[in-house]
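Note that one protein chain of the assembly has been removed; the remaining protein chains are unaltered in position.
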Amino acid sequence: MSAERAASPSPDRPILSVAELSVQFKLPQGWMTAVDRVSFDLRQGEIVGIVGESGSGKSQILLSLMGLLASNGRCTGSAVFEGQELLNRPPKTLDTIRGSAMSMIFQDPMTSLNPYMRVSDQLTEVLTAHQGKSQAEALDIAVEMLERVRIPEARRRIRLYPHEFSGGMRQRVMIAMALLCRPEVLLADEPTTALDVTVQAQILELVAEVAREMQAAVAIVTHDLGVIARLCDRVIVLYGGRIMEHGTVDEIFYDPKHPYTKGLLASTPRLDEKVHGALRTIPGQPRAAMGDIPGCPFEPRCGLKIDRCRAEMPMLRSDDKGRATACHVSGV
Amino acid sequence: MSDLTVAPNGLPIGEPMPVGESPFKASARRFARNHLAVVSCIVLGFIVLACYFGPFLFPFSSEDADFENISAPVNLFSLHPFGTDDLGRDLLLRTLDGGQVSLALGFFGALTSVMISVIYGATAGYVGGWLDDIMMRWVDILLSLPFILLAILIKVVLQDSGLHLGPIPLDSPNISLFIAVVFTLWLTPAVIARGQAVSLRSREFVEAARAQGMSAWQIITQHIAPNSVNVVIVYSSLLVLEAIVTESILSYLGIGVAPPFASWGSLIDEGAARIETDMRLLLLPGGFLAAVLFCLNYITDGLRDAFDPNER
Partner (left out) sequence: MPDGALLSVQDLKVHFPLKGGILGTTFGHVRAVDGVSFDLKPGETLGIVGESGCGKSTLGRAVLRLIKTTDGCVVWAGQDLFGLGARALRNERRQMQIIFQDPLASLDPRMSVETIIGKPLRIFHPELSRAEVRKRVFETMNQVGLAASMANRYPHEFSGGQCQRIGIARAIILKPKLIVCDEPVSALDVSIQAQIINLLMELQRSLGISLLFISHNLAVVRHISHRVMVLYLGKVMEIADRDDFYARPLHPYSQALISAVPIADPRLERGRPRVLLQGDIPSPINPPSGCRFRTRCPRATQVCAEQEPVMRDYGNDHAAACHHIGA
């Protein structure tokens, strides 16, 4: 059984349009930029992967879209969902969208479910709040969704508390909860990082399947290139809070343009490799968010840098097919 | 190797970087930012200096009876700024002298208690098992006794018992007082240190130390105890407070310092007896004691904010 990918993305206007999103945090040392003017679109039925290492700001992008930024954070720019601006809205106005039209899956299934509430209550709560269903109706829908995510004996298990589920099952419960209201946009923040390899495979399969079925737009944040290769249609490569490269999954993996993308691909050991010499590495360590610098965030570690790279931030330039790179030396 | 081109803070190497800052220095810096605590330190320092160096400014000693000025009232411009007691002894000078004893007992008592309790608690916590049970049950038993009773018991038993620890006479009133005070103080910090040791012994750097072949004693002294001190430091200024108070209570009860020594406690004892006739005898040592306790309180708060890893 091979993993089928969604049909080629619909060329309609995007469901979610992010423009010049920046996220900053107030720390004792001052304001630090975690995300720097990031722009991308999500289209119906498409799975977009956002790949980056620590300090790239990838999680903060999702959190700001859902209005879940920490209290010392602020965001600027715009994120338009179905004609409505998402950023910097009073939280209450976001509640009609969050959990119903737009929902999120988090990394750690242990902490993202309320340990004091039965799973049934947590699931039905979503339905009664957003869709005004009665308790009985909500329960039926919830059980059906649990069966959909392949939890055995769903009607019995739904009465249990989160700690009575295993890690993989908890993640399925969280996915079920995110899908209850048939969202149009599904955001996933490292959904399988905390899981065992065989369980991860099951969950990825599940996410691909339901996303296809509901024709939802999915944005999945991860550091694992393999997950990207398995699931995604398009890829955004993030470093130091900025987009380095953007393209379809085949373009990024087979024809990477940006030195960081190339370095990332070269330094990942592959399961099917036959030759085992030294891995090609990227020197230095991933850039943590620091004060704003004028030049390219990847410059200190880049093998192709020129003087201009330190002085001037390369802009993300796209060709007419949607392929984009931010690099002075190897841009499109 | 190429790892060296970028420093941990992301800037290229070549930028000036701070010298290695130990966690202790980082905490000390945090403490220094707490103005109330720093002011308390200054005030406390001033009191300490006054008690130890002040008496040299007086042309007479605290035992000298000035028969011409018995029970003199407060007159800041006279020879006796705060007056004299009914034997003609200068009150301020007596208070400062008494302060020497109280403060010395307080600080050294606390210091000794900290050292004992950290080693005791770290050993019990790290070794665990039956040794831990025995050691901590013993502490529990001692803790269940009213601490004053304990102190009195020890003082009374040791005093005039003729026991000697090498050259140190355990039966002298001051030494036995010191031991009594320390003995009541070390119990609670030992429990705290033991708790720290229990949480530390499963940490990976302790496992690494075992893998390197360090003996249990080496691990306790080089890894467990230093990492427990953080928590105990916070408690230690409270210990100074307790030491001074315990000593004061014992002296107030008449079984603390003996003449010719005086401490704030014994002075308060005398003053309390004369509370109807001459309040100054009570207020002056009492005031000093209160000031020191206030300072120690703020210092404790400052230390906790700066050092306690749980708070941060």
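Order of writing sets the chain letters: A and B. Residues in each chain are counted from 1.
Simple rule for what comes next: a residue touches a chain if its C-beta (ideal position, glycine included) is under 8 Å from a C-beta of that chain, and two chains touch if they have at least 3 such contacts.
On a predicted model such as this, the values are computed, not experimentally measured, just so you know.
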* Can you pull out the displayed chains that the omitted chain is in contact with? => A, B
* Structure fact -> From B:45, B:128, B:226 or B:287, the answer for touching the chain not displayed is B:226
* Hey, which of A:114, A:134 or A:281 is the one touching the hidden chain? -> A:281
* Residue among A:105, A:119, A:139 or A:204 that touches the chain left out of view -> A:204
* Touch list for chain B against the chain that is not drawn -> 1-4, 8, 13, 19-24, 203-205, 207-215, 218, 223, 226-227
* Structure fact -> Contact residues on chain A toward the hidden chain run 1-3, 5, 53-54, 152, 166-169, 196-202, 204-205, 223-230, 249-250, 253-254, 263-265, 267-273, 276, 278-283, 285-286
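Assume only the chains that are shown with their structure count from here on.
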* If you average the CA atoms of chain A and of chain B, how many Å lie between those two points? -> 55
